[in-house]
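Selected chains from the complex are presented in situ; the others are not included.
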Amino acid sequence: MQNLSEQCLSIIQKRPKNSHKGTFGRTVLVGGNAQFGGAIMMSAEACVNAGSGLTTVITDPNNHQALHARMPEVMTADWNDNELCDSVLASADVILIGPGLGEDEKSQELLTYIFQKQTENQLLVIDGSAITLFAKNDEELPHPEQTIFTPHQMEWQRLSGIKIADQTEEINQAVQEKLEATIVLKSHHTEIYSEQEDFLNPLGNPGMATGGTGDTLAGIIAGFLAQFASSVEVINAAVYLHSYIADQIYYDNYIVLPTKISQALPYWMKQFEK
Amino acid sequence: MQNLSEQCLSIIQKRPKNSHKGTFGRTVLVGGNAQFGGAIMMSAEACVNAGSGLTTVITDPNNHQALHARMPEVMTADWNDNELCDSVLASADVILIGPGLGEDEKSQELLTYIFQKQTENQLLVIDGSAITLFAKNDEELPHPEQTIFTPHQMEWQRLSGIKIADQTEEINQAVQEKLEATIVLKSHHTEIYSEQEDFLNPLGNPGMATGGTGDTLAGIIAGFLAQFASSVEVINAAVYLHSYIADQIYYDNYIVLPTKISQALPYWMKQFEK
């Protein structure tokens, strides 16, 4: 397993001068029920600050006002409005489903709906409760090679069937090969499994052990994929930068609020711009 | 086509000592449906920070709380309340329609309503989906010389019939003359077409290629027109300052959040105050 280094941030290239919103991709985030609305807001805040050209959140209408109050840069769609959701999804480059999605019937319905809609050209990031839902049912991934799972260890246990204590590199890698999807296995040092070699993130700190850290990472991954070429390198960079910024914040703060990571993204991306 | 320079900011004159809210104009912004509420919020945030004396937003009632949470300085009117909207519009110096307006029946109804209400003394800025709606139909501008369109290149294609690849200065200028309205053609270097000579904005950067940058520019233009004399010079200054501030932010940030531009307006206007 190879350690990630600052080198992986070289994908953050100087933006081409003649560009517009479309150049940097359209990201659609799906999640946020009445109880967990904050999760999808944190993903959206990360995604915009990570540089996605356009960001739309498909969510419970109860979350629209708070989303706009925090981040008017984000567009919203009522997840009960099928026609609107169809049209929003049709133009997506990257779809993220899961943060604050919940695990009830509506959540399952939305996951199935996204599986039906995902096209060959769209990447799909599956996070949080969407992983648990997927693990429970026997649905097939419509496009495994274009799919990224971002489980924490317990979610990975549900998805892979491997108990936390048994989650070694070799076993994890074997399950990845069966799933064909990329796996971002979050723990105090996150691991990335894909068709390529396996990567280990040496950064991160215990101040990040607070609700919302994972939602924020999922938003950065989605924003990076929308904006840069689709590749494991881009996912590596998202994982590394998320922890890198958190370590900077942790230097002076006992707790790393996830929204602080998002707010610092434009500054740090500039520092690493090639 | 003449390059804009810092010179154009000389319209930002020292404010007269004996002044009140009315001195700096009343701006009314129309837009923001349930999905795109953030767009009109960003315009309003720009407009207030640009110095409009009083700013009112006519919008879907779902957006009122988020607007107030971000910017209590802005007044709101429910766009279903005709009597209220009539009275708000009657006192406007400048009307901006379009940010987040959408393209459905309600949107068209509002555009037609604004065309009916606009008086000889009121400037009208037409942005975003209002441009697309106008291009689709065969309505006439009630007061072309008092109208400013702010299309991006695709919207300009819809409005002018000129394909993006063919949008040369000469052809653009010819359409402007037919329309009689002022055109702010947004691209990585914005162009301004009017009765006067054509202007090119040499500033701007690819960090601005994110949702909300155009909504913010429209708000600054409206706020400047409300506050300073109506002229192409004032529009030039709004375009130039918007990019100037964005370039300052871009110096240290990979992405230029539109709301950061608005928040920096009072500071930079002071620096250029004559």
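Think of it as A and B in the order they're written, each chain with its own count starting at 1.
Just so it is clear, contacts are C-beta pairs under 8 Å (C-beta built on N, C-alpha and C of every residue); 3 or more make two chains touch, one makes a residue touch a chain.
Remember, predicted model here, so these are calculated numbers, not experimental data.
Novice: With 2 copies placed here, how many are in the full complex?
Specialist: The whole assembly in this structure file has 4 copies of the sequence.
In this text, only the chains that are shown with their structure count from here on.
Novice: Could you work out the angle of the rotation that brings the CA atoms of chain A onto the matching CA atoms of chain B, rounded to the nearest 5 degrees?
Specialist: 90
Novice: Which of the residues in chain B end up touching chain A in this complex?
Specialist: 34-39, 41-42, 45, 62-63, 65-66, 69-70, 152-153, 187-188, 205-207, 209-213, 250, 252-259
Novice: Looking at the complex, which residues from chain A come into contact with chain B?
Specialist: Within the complex, chain A contacts chain B at residues 12, 15-21, 23-24, 48-55, 61, 64-69, 71-78, 84, 265-267, 269-270, 273.
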